Structure formats: C-alpha cells, structure tokens
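Comments concern the structure below.
Just one protein chain is left out here, and the rest sit where they should.
Think of it as A, B and C in the order they're written, each chain with its own count starting at 1.
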C-alpha cells in the first residue's frame, strides 16, 4: 500500500540491494520517549539496511504489549502480523510455511513470551522455526501499566504491585533448555552490539533467540531492578564484541534476504582476546571477540554455566551465548517443493481427476 | 462417600497412623495390563502407607491422559480432581490455598505437561507450589492412541505417525531451568527407587518434580525408544539408591501427613560410595548413596551437566538430581492466618459493619 | 419356528475394549455390504484403551434405513463384564450367542441361546501362534454368525482381503478361524431364531467410508496446503488420514510435498499456526473436538476480525467439558455460532452424509478464501469414526476459488494503490496480498485491533463501526457461496422437519414411519450451512409447525433459527435429545407424535 512506498525522488545513499535506509523505516513510534524498545527498533532498521536485507523477504510478527507494537516502527515494506498476547510463535510457525524463503522477525515482550506465552515460546524453539525471536525484556507489563512479568526478580518491589513473590524466568536459560540454535543476551542500551548480533541472527538458519534487556522508563526504573537503564549499564558484563561481515557486497537476488556465500567454518579452540569466526548456514559469518575468556558458543552446558555464574554473582552477561549453526530449520524438514507453497497453482494442488476412482476403490 | 471407606472388620496390619494398606488403595485400574502407570500407582500406595501419610491430608490432581486417570487408582480417601488437559498446575495452585496443611499429589503425562501443559508446568515450578508433581513419561499420547508427545525423541518412528521431526523436551532440564526445588528422574520398572523417592518427595516442602519414565506397552514399545521397558532397563543408569527413613514411628497427629521430627542437616562434601543424608523441611530425611561419583544434589548446574552428559551418551540417569530443601513453598509466602482459609467463618471474613463508613469516606 | 425375518434386524457384539474385535466386526459389516444389503455399523466404545466394555452394533435393513436401533435382535456376548446386561438387552425372540467360557447364569427363555466354544476352537488350531490366539478368537463368532444367518463366506474373504491389504498370511489365518466357526456351527447348532440375511443389489456402486477419512480426502482434493492439529478423540483420525493420503496424492513426480502437516503442542497453537498459514495464503485447516474448540476461541475471534481464511473441523463429541469423549453429539452449534468475545458471525457448514464430508472438505476452502474468514465444519463422532455406506466421492465440479488475492502484476497494474480492507466491490470482501509478494507496495500490517480500510491502526468510532458493518455485509454476501439446504416436499405434509448432519438417516426413517403408521406426512429441510439462506426462511414460513431435530439438550439450532425468524419463532419446535448414542428413528417419531397428539 502506498504508505509503505519509499519516498519518491529521494536521492539517498543505497545499500547493496539498492535500498536507502528509508526503505527500512516504519511509522513513527507511539511508545514512550526513552523506551528501550525504541532503540531496538532503530537497530533493527540499521541491521537490515547494513545486512542488505530485502524487506519483502522479512515477515514481522509480534504478540501484544508495548514491545509487540514495535513492528510497526520498522520495515514498512515487510508484511507484519500483530497477533495475540503470548501466541506469536504459533502464528509465525504457520505463516512461514507460506513461503519458506522468508525470514521471520518476531518482537515479543517478557510478559508476552515468559508469562502467557511460555508454552508457545518453548515449542517454537523445539521446532527451530526460521525466525529471529526478540524478547524485549523489561521485567514488567508495560502496556497494562506496570505489573510484574515472569522475568521480574523475586523480591522486587513496585509501587502499586507490592513485592514479587515468584522466581524469575531466565529467557536464555529457557532457550538453552529447549535447544534453541542461537541464543544471545543483549542490552538495548548497547546499540552496536544489538545491531551486530541482529545481523548474525538474521543470517542464522532456524530460531535465534535474542533476550534484550530493554528498560521500561515509565514503570520499572528502580535502582533494585535488572531492567533499568542505570543499573543495566553498570552491571552489564559484555561477553563478546560481535561484528558482522556480509559474505557478499554485491546486489542480491530477491530470493535470499541475506547474502549467500561459501561457508567459512569455525576454527577450534580460542584463547583470550582471540577473534573467532562462526560460520552461518548461508556462508556469511560472524566474528566473535572473546573479551573475558575462552568462550565457546558451541557448548550448551558452558552457556548454562555462564548464566548460572552470572546469576549467582548478580550481574548480566551479554553476547552470543550459544549457536548451533548446522541444524535444519523447521521448513527444511518438510521436503517441500521448490515453488513456495503459497504460489502453487490449482494444477499443482488438486490431484488429477482420474485419481478419484482409485480413492473410491480404496473405500470399502 | 461410602465407596471410599476401608473394608469393615478387616483385621489388617496397620501403620503408624493406624491405617492398613487398604486405606490407601483406589478403584481397580482401567489402564492396559502392563502399563508403567499402574506400577507407579502401586508405589504411590506403598509409599503413602509406609510414610504414614494421612490420606485426607493429600489432594490428588491430574490433567487428561492415561496417566491422568491414575489418581482414581490410589488413595480413595483423598480428595481428587481430574482437571483439564495440560491445566492441572493452575487448578492445584488454587486448590492448595483452601487448606495450606494439605499436600498436593499430581499425576500428569508427558503430553499433558510437556506439550499442552508446558506453560502451566513451568509456572507451577516458579511458584514452588506445595505438591509432588509426577510426570508419567512415555513419549506418546496414550489415551488418544499413540501420537508423539513433546518428549518423543527426534527421529523416532511410529507406525501411523511417521517420523517425529522435533526435539524432545527434557522434563528434568525444564524443572531445573525453572528452579524447581526437588527434581528426580526415575524409571517405573524400578519400583523400590520410585517408592523411596516418592516418600522423600512427599516430605519435601514445595514442588517435587518426578519425571518417571513409564513405558506405554500399547503404543510405544519399540526398540528405538527411550520409553520402552526393554530399552529402559538396559540403558538405565542409577544415580543413587535412595532409602527413606520416617523421622518418627509413632501415631501422627492428623494435621501432618508426614512424621515430623527434628531436622537432620546435610553434611558437606561427599566421596565415592559415601552415604549422604539430605534434610527435609519437616525433619524427616532421605539418605543418598552415591553410586557413580560424588554427586551433590544441591548444585543445579551439576544436575544440568549430568543430564547433558546422559543426553550426549544416550543413556538415562535416574535418581534425585536436585534438591533445595529450604525454599518456602507458595502458601508460605502469603502470610496466611493459622486456620485454613476454607474453615474461616463469616465473622472472620466479612469486615465489621462500621468499616463501611470509613470506606465510603474514602470515595470522592 | 416363526416366519423368517430377512435383512431387517440389528446385530450387536459386546467385547472388552482393546480385544481386537474391530477386525471381526468390520468384516461382518463389509461382508453384508458386499452382499448388497444396506448396513451400518456403529462402535459404542468407552474412553479407555483396554478392558472396559465396548459394543459394536450393526443395522441390517433392506429398505435402506441405517440409523441405529435401540433393540438388538442378535447379540454376541464376548465380554464377561457385560454379559448379564447383554443378555437382558436381547429383543424378545432374538438370538444370543456367547463365548462358552463365560460361566454366568442365563435366565431367559424367550430367546435363542447359542453357546460358542471360542477358546476351544482357537486352541485346537495348531497354526495359530499363542500370542495371536486372543486376537483371532473374534473370528470364531464371525464364522458362527455367518453360518447361522447366512453371510456369504466368499464376501467375508473379500472383506478380509481388503482389511489385510491382500497379505496372504493374515487372511489365511483369519479365514481358517471363520471356517472353523462356521463348520462347528453347522455341526453343533440348531437354528431356532428367525433372522437371516440374503443377497440384494442395494449397495452396488456405493462405497464404505468414515467421515474423517472423507473429510481428509476432500481437503486433499481441495488443495489443502497446511494442516495443524492436536490429537483428540474423535477428531484425530481426520488429521491422521491427511498424513496417510497426502503423500499418495500430493507429491510431485520428484517426490516433493505440496503440503505440510504439523502436530501442534495444543489447540491454541494448532489454530494459531492455521491462522498464520491462512494469512500467508495457504489453504489451511485444523481439526478438533469440543475441548479444542473452547481453546481455539481467542484465535477464532482474531481470524474473524482480521479476516483470515481458514477451515476448522469440529468433530463433535459429548460436552460440556471433557464430557463423554467417545460419544457423539451435536452440542457445539450455539457455541460455534458465538465463538469469541465481542460481536461475531460464524460461517458454519453442516455436512449431512459421508459424501458431503468429502465435498465440504474441499468446498470449505473455496468459501473461506472467498470470504476471508474462518469456516467451521461441524461433523460428529458418529460420522467421523463410524463406517457408513455412501455414494462414491465426486471429483470437485468447479475450479478452485482462491478469492481476491493481488500478486505482483496486479499491484503493478494498480500502481500500488490498494488498501487491504477497502470494500472495492461493494460485497464487503476486500482484497489481500500474501507474504512473499515482492512488490514494494504489497506489504500491510495485520492486527486484531481497530483498523482503517488501509489497515492502519485506528480507534476512531466511525472507523470501527464501518469495519463492523462491512463484516456484517460480508456475512450477507456469504449466503450466495454457501450450500443450499436440501428440501424434500410431499403433497399433504402436515408439518416440516429441519435437521442437519448425522441425524439424516434417523429422520428419513422417522418420516417414513410417521407416514406409514400414522398417516403423518412431512416436508423435510436438511440444513447445510449457517447463515440461513432464503430457502430456509421460506420453508419455515410455509409450515405451521417445524420440528427442529438435533442431538443436544438445549435445541441449539432451534434457538439460532428463532433469533433469525422472530416472526415464526413459535413454530419452531425443538426435538432435542442427547445421551451420547447415535439417534434412533424411534426417538424422533415418538417425540413428534407426542407433539402432534397434543
């Protein structure tokens, strides 16, 4: 529809697929000023632009919440579906069968994914649905005005809500327990890292879970919370710097939203300060820089250990925690025809007339 | 109701609370002969009898499935509620507020808890609901005739269902990720271990998750599956022998279903072959015997490691994986009056008449 | 001995659940069918896998009336736990066959009693491996019955051949027991009952199928591209039939799939996936029963409001709640008509035969995509899980209707000027684009919140009202795409009958009875869709009394008809009853008689 068209006549700078940054924008935000979710939306725009994503090859999904509103704030040229509270994963799962060449980009909240949506969230990971799954994690229900979500810390106090009595859900731990194939924890205030991990996630085949701590400036900005900016900034403990190299710089076919390139495999063993490349399914790469220690993002248990340690020591660990680059995504498992399902014709879909006799013959 | 009364005039042997084993029985099973669920029901009867549980102090819960039918096969003198598919946890959570002195005993299936019930299952653990939560895990939907459940192994083949395409849910890993305070994996064929861990679980304050591999003889008994008896027996890798010592042998007050005794705390550090006692909230104890190695069931990460290792090496690890004996259970957090809520009178529940004026005065 | 009673009685077999009697029972059914005699077979089974009593009741009727009957002329008692009751249930003058290892008192002298040495005959056959003995034991009663009432052994062989897909070993094994039974009966039993079957030619050209298989096949011919489901009785076999037949019918020569079937983690997810797939342009369906329908409510409302096509099969079982999972009902009509908070209109298809299960299997997609809305197909356990005689399935007689979809070239022509929810054609149906469309103006944003014709968020009161009124218009438009009612009128009808779904055979039989025995002629409208089309209103207007027959407590369809026909509300008399069993003609005619004689 016309609102989604790039501005006519603008002589803007373009990327490898011939699009300007404007082509990646959405409508103006209606979130609060200073909301962490806004900076994430901006990084999505930047990441897609820099990664030469073709917007029509992305499908946006969300549940319900402030976070779930964000898909209207980026990629106006992508289809999008703002579904039901906690039920984005199933919708995305079905929709991505429409055209297996599309990449899902889901934005959810901690209430949306960890409270009401826990079940669907877990099952989307089990299925390795081909999507980037962002949880904009602020520990509260923003849109309904500040109740505790399931990621709020036990003992946290909020004015109208009293004390939170229940243990927090750790999104990354859940992702690991469900064998998600790409798991990262980020901090919305750290724009560059968000952008780089986003680019990596967009190149990953299967589900990439990004737990992005994204403070709610309006309802949860106390000193005692993980999810407030000030606290987040202090406690943040970056695991890696990640920078993204597109495998190809030339204009891409419209079939793939990410530049396809020969695969570059990950080398073994890392030492402190070493730069490590992780090969992604499509041949593009991410480069990991180990800041603190030899961290191997291919080891699930190690990722759990790092999370446990962080939990025990009360700090946030950010970066790419885990990646399993070779797992087939859901649609890969279905032995589908090459033409996207939603472009098949009647001839291709309706069995030939003569088959009906065979079928009737089977009915006795 | 009269069906639940012990047989009149029977001169049976009685336990410390003066009940015979008959007082713990239920109706005859309607499950298939040889179903793993039946042996678990029998162990529940034995465990409750031996642990001197007062049946009226137990409330049985279940979802829907063959497994969820079992609560009618034991403890006819306990209240029970066969709820909805996947929604037992919420029902139990609410019901146990009725009388905080009651212990929940939930029986669910892998479909019931890991497929449809994933969300509620996880949230019950977050809340540390005061119940024993048994998952009778057979990797299939028994009652609906043999479809894959979420704990079925990826690649598993079943006649009418084809190949399972999705990763299995690991109930114990989920329990650990959600910080359940008591997590064990058992094998229904190993009656003694089931009984002993059950007794320990009944003494635990808060949620005790028992993932009991319980083969479906009718729909999932292939060689390639974890959940068949033959395979289970071979692969089983017992972590500990657990035996339960009731802290008291005398007749118990009707208030507590488990013998209260002075607490015996757990000693630090274990060596191979050592016997370790884990203190439970009510002073009764379990004794752990380390078979393979120094295993510390107080270390969540270690439990995860053991599970990961077992997974990598394709075997089953059974025993008490994790216990956090000191966590308050849900009802403990609510600062409730001593009288059970469901016995409060109108006087106690309706604010005094004069308060209405104060309230009206506040309305402007 | 009294007069021979030929091709007009019921046979009921009582066995413990899970004892493998279904092969035997189906074999009897199929053999009778192959003899050209109209038959039906209904499985009255418990919600249990093994051990509880279960019955299979076969109606044999030369006139083609195949509704269940409550009386059992021939009873085969294989289950000690239901023996006494089975014995009591035999119609006076009937025949009682029983496995002679059941040693229980037999206290009736008004019926013929035939003991069957089942165990003995099985054990005496050395070819039968010990572990299969219990299984093939059931074939003994097939053989004995065959001899005693005259079932053609060759037709039994045909049935077994079909059942075992021509595999010789099991066919031979089972046939040996059938023969052993027949021979034993010939040598040892004296027939004292009057019941016989004789060949006819009333089933020629017909097939034998259950409604779930028919629905799945229909969907496959309708080009189903995506199905998500969660197991539940009695709907599971619908999705399982998709799994069975899709690979056969819908793979490319290269062996690639033009479909995907996903077993979801629950019904919330099953419908969520379907809504996603339908939105993305796939012919998407899900199938479930009552509890699953309840869980699908929220997503159903979204699909209605966001205008996403999908097909939902509700194979009804007995509710409320978990109810009787293995018993039939038509109890979800009112719920489905109101499925979702807020103002909702539901398009509902009501197949009334196995052939229509097939037909609505494909047609539902055309309707859903044309109207861009969920289409509910209400079947039930009786259709879904029982074998029925049926006209053969007919290849779809119209091309697929994919509805109003704009692809790249369409947008090119429109110069990108389109709006997802604009009512361009005045029929209330807007145009849509599908993800994957690469035209830069193709994308739009879908939501369950208020939106303008351009699909932008809006809370404006007039925008909301306009949207809701357009949806209402669409509901009106729908009528022209829905199957008309099937109306039978006769001269001198005293009243009308409205029914739908699996009650049709019972209604037809009741009509015949009322006419023959009481001279009460009736017109009959078999409803096939909601909203009600003009012909339905006219039918009601033409009759002073219209009996609305349905298998539920509250007369749910009658209520919906009342709402839409306030001027005739008092004419609509509910004949509503639901006890879990398929309806009998007697229930209908006696209820009508009671009213008519008032």
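We adopt the following convention: contacts are C-beta pairs under 8 Å (C-beta built on N, C-alpha and C of every residue); 3 or more make two chains touch, one makes a residue touch a chain.
Everything numeric here is computed off the predicted structure, so don't read it as measured data.
In terms of the touch definition stated at the top, the absent chain reaches A, B, C within the entire complex. Here one chain is not drawn; of C:199, C:247 or C:323, the residue touching it is C:323. Looking at C:204, C:459, C:491 or C:597, the residue that reaches the missing chain in the full complex is C:459.
Residue-wise, the contact with the chain that is not shown comes from C:293, picked out of C:13, C:280 or C:293. The chain not shown here is touched by just one of A:92, A:150 or A:349, and that residue is A:150.
Residue-level contact of chain B with the missing chain is found at 1-6, 23, 54-56, 59-60, 71-72, 76-84, 87, 89-99, 101-102, 119-120, 123, 254, 331, 334-338, 340-344, 346, 348-351, 353, 355-356, 359-360, 363-364. Contacts to the hidden chain, counted on chain A, fall at residues 30-33, 64, 66, 84-86, 111, 115-116, 118, 141-145, 147-148, 150, 160-162, 218.
For chain C, the list of residues touching the undisplayed chain reads 46-47, 290-291, 293-295, 297-298, 301-302, 304-306, 316, 318-327, 329, 331-332, 334-335, 337-345, 447-450, 459, 461-462, 464-465, 468-469, 472, 552-554, 556, 559, 562-563, 566-567, 569-570, 572, 577-581.
To be clear about the criterion, only the chains that are shown with their structure count from here on.
The distance from the centre of chain B to the centre of chain C, with each centre set as the mean of the Cα atoms, comes to 40 Å. Chain A and chain B have CA centres that are 36 Å apart. Residue positions of chain C touching 2 or more other chains: 265-266. Within chain A, the positions touching two or more other chains are listed as 119-120, 123, 334.
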